[in-house]
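For this view, one protein chain was removed and the others were kept in their places.
So, chain A:
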Amino acid sequence: MTTLAHGALLAGADMYRDICHLDALESESAHILREVAGQFEHPVLLFSGGKDSLVMLHLALKSFWPAPLPFALLHVDTGHNFPEVMAHRDQVVAEHGLRLLVASVQEYIDSGQLRERRDGTRNPLQTLPLTDALRDGGFDAVLGGGRRDEDKARAKERVFSLRDEFSQWDPRRQRPELWSLYNGRHAPGEHVRVFPLSNWTELDVWQYIEREQIGLPGIYFAHERDVFLRSGMWFTPGAWGRARDGETVQRRLVRYRTVGDMSCTGAIDSAAATVAEVIAEVTASRMSERGATRADDRLSDAAMEDRKREGYF
């Protein structure tokens, strides 16, 4: 755990006045994480090494302190991840003595179970390794870092979201969710996807990262990198693909707002090199996080909904 220092600030002052919106969100997320530990036999926490999953891990470590996490981490590795993110992932896992499981898209492609798409993106290919890993691991609750502010289909998502044996999401069959009574009942073979960060926004996440001094992979901060422009976004060439005819590689000062598969995650022009500068940038931005940097969500109005229906997070 990076730090638990903020509590010291609360101790001396009048507690009533010090419940800020981050405290409220933090307490709500801790409540959700503890409900998962209390209600399920085999939960697992999806962990990509990105900012949302790092915040979720931080919350989980605080929620069960001084006991260790009562669940393992699962990473669906597309094979086209940013090396900086993988290094950070492994460092965090080692630092806290966590158990990390990896489901590899590359292995599925190598064995012929999945075929590379013509557009080169591996984001949709994650679904099968994920659902197989959930089934093989016997996981009955899967914690994810999804936030409702990310997408209008996500805005309809419950905190506890029941999935059938095929991991499918059916928005019409969602359970009403009242008060803070989260219903984790499920039949054998079904599982529940749980989103402790449902009520957080991108800005909340960054403000919390600042307050709790949570370490992040360097690609979230401005750095010089070779990129080329495609569909209005800056992509980093790599094993996943390179610049085509008419696309020229250039060196630019950029940062990433989200971390995902390199084939569909774009960088933005930015000089924000510290958390405070990122907060200022996000506050002033007139583009949403996904709109600015996610190619696969531009495919159609319902791109996210359609992938969620298939079992994607």
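Here, a residue touches a chain if its C-beta (ideal position, glycine included) is under 8 Å from a C-beta of that chain, and two chains touch if they have at least 3 such contacts; residues count from 1.
Throughout what follows, contacts and distances are computed from a predicted model.
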{"item": "Omitted chain (choose from \"Exosortase A\", \"Electron transfer flavoprotein subunit beta\", \"sulfate adenylyltransferase\" or \"Spore coat protein\") - UniProt protein name", "value": "\"sulfate adenylyltransferase\""}
{"item": "Residue of A:R99, A:R117, A:K156 or A:R242 touching the missing chain in the full complex", "value": "A:K156"}
{"item": "Of A:S48, A:N81, A:S161 or A:S198, the one touching the omitted chain in the full complex", "value": "A:S198"}
{"item": "Hidden partner chain, touching residue among A:E26, A:D52 or A:D261", "value": "A:E26"}
{"item": "Missing-partner contacts on chain A, residue numbers", "value": "1, 4, 6-8, 10-11, 15-17, 19-21, 23-28, 30-31, 34-35, 37-38, 61-68, 148-149, 151-156, 171-172, 174-181, 183, 185-187, 198-199, 201, 203-204, 285-288, 291-292, 301-302, 305-306"}
